[in-house]
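Missing here is one protein chain; the remaining ones are kept as they sit in the complex.
Our next item is subunit A:
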Amino acid sequence: MLFNSFTYLLFFPLVCIFYFVLPHRMRWVFLLLTSYFFYMNWEPIYALLIGSSTVITYACAYFMDSLRVDRKRKTLLILCIVLNFGILFLFKYYNFITDSAFDLLTYLGLRVDFPKFSLLLPVGISFYTFQAVGYAVDVYKKRLPHEKHFGKYALFVSFFPQLVAGPIERATSLLPQFHKVIRFDYGRAIDGTKLIIWGYFMKVVVADRLSIYVDSVYNNPEMHSSISLVVATIFFAFQIYCDFGGYSSIAIGCAKILGFDLMTNFRRPYFAQTCGEFWHRWHISLSTWFKDYVYIPMGGSRVSTSRRYLNLMVAFLVSGLWHGANWTFVIWGGLNGLFQVLLIVFKLNAPKSAAKWATGLRILTTFVLINFTWIFFRANSLTDATVIIKRIATQSGSFFIGDNAGFIYSLLGISILLAKDLYDELNLNLPIAEHTYSKYLWYTSLTLMILLFGVFDGSEFIYFQF
């Protein structure tokens, strides 16, 4: 079920009403059932995969906690990781690895045929696998005891607001919330509703509108001039932010209304002054996951300088691969890792206070560098990415606008987004904006803009494919 579908608009209010009407002891059952119902709207059979991941991690954590010998605990953890990532590998990476191996062997003059699997990628598999594995690691590291209640653990893995596209929650934060008695809270519900409206605006008005232009240009890069490709890349930067940020906002808002706190996933990323800061603002739940479960276990920054660089590169390359089974994502991750290394090598981290023009220049430079990485992220293939970069550098020509009205709505959407992000970034808190009437006006206007300018073709969220 898509957040931006009419079905969800009926589903969520009904879930809320029943959830708060039910006694506390039955709520987890209800949420578990609705979460599986939510997921099974795509491909019912793939609910078995979530079920398997849940059972594997629960059993491993359960036995891990009861064992005292470290070696055995470690073996169990490895078994848990191998099984979970094995499923992920089979569905997401098998064909990519075998295709790449085939290409390499053919290049070396060898011909080896690998069996092919034509499996549909289960929606959100990378998200819930990481969340479940994170739990097993936390139990192994004794950050929390294993969850005794299997049903509530199953709910932790499948909680519908964040099941298919995050935020990737930590067991230490979300699991305890399923044990608390939750009462309806007016303030939280209002905050949640605001987040949902803003999330829909980001997705339907900005992201889906921009995608029309971006797809036209990126699907035929050899037909477009430098200026069109630059505009399409900038549009994509905002598209992916609004697509994924919008989803996160709706997810956090829905969970908030139900009484749960999910972690912030985006904090105005394009106001970052360095590429390092960007990753403290972009997909925060994933970047902190990689920091906690990949970078730090490898030694993090408490190792030799060269090893630290290696750790950073590995974390970002794996992060790239997490996004998709394609070399374009690996290069995207590699470039982001390289930027982090260069920041450290040249000591380019932003000073705490700086002149406004210097701050502006840093934000702009970071935006340009991040946009460069987006080319690889969005291009359909490595060949396309090289064509795009080459044409941006060399190909002058006419500017493709496409549908005039659509282009105007795109610019309008980006302007409103930037104005809101700027307002939040500067923490202005103007009294007039905080007034109840102003808030009514703002959220009513957002809703009307969704009706007026939204794209209602029920397009999927980009991050579902990851």
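Here are a few things to note about the model shown:
Everything below uses one rule, namely that contacts are C-beta pairs under 8 Å (C-beta built on N, C-alpha and C of every residue); 3 or more make two chains touch, one makes a residue touch a chain; residues count from 1.
Rule of thumb we're sticking to: contacts and distances are computed from a predicted model.
Here one chain is missing from view; checked against "Isoquinoline 1-oxidoreductase subunit alpha", "Branched-chain amino acid ABC transporter permease", "Heme exporter protein C" or "SGNH/GDSL hydrolase family protein", UniProt names that protein "SGNH/GDSL hydrolase family protein". Considering A:Phe91, A:Phe127, A:Phe260 or A:Tyr409, the position touching the chain not shown turns out to be A:Tyr409 (whole complex).
The chain omitted from view is touched by exactly one of A:Phe117, A:Phe184 or A:Phe399, namely A:Phe184. Listed for subunit A, the residues touching the missing chain in the whole complex are 6-7, 20, 184, 186, 189-190, 193, 404-406, 408-409, 440, 443-444, 447-448, 451-458.
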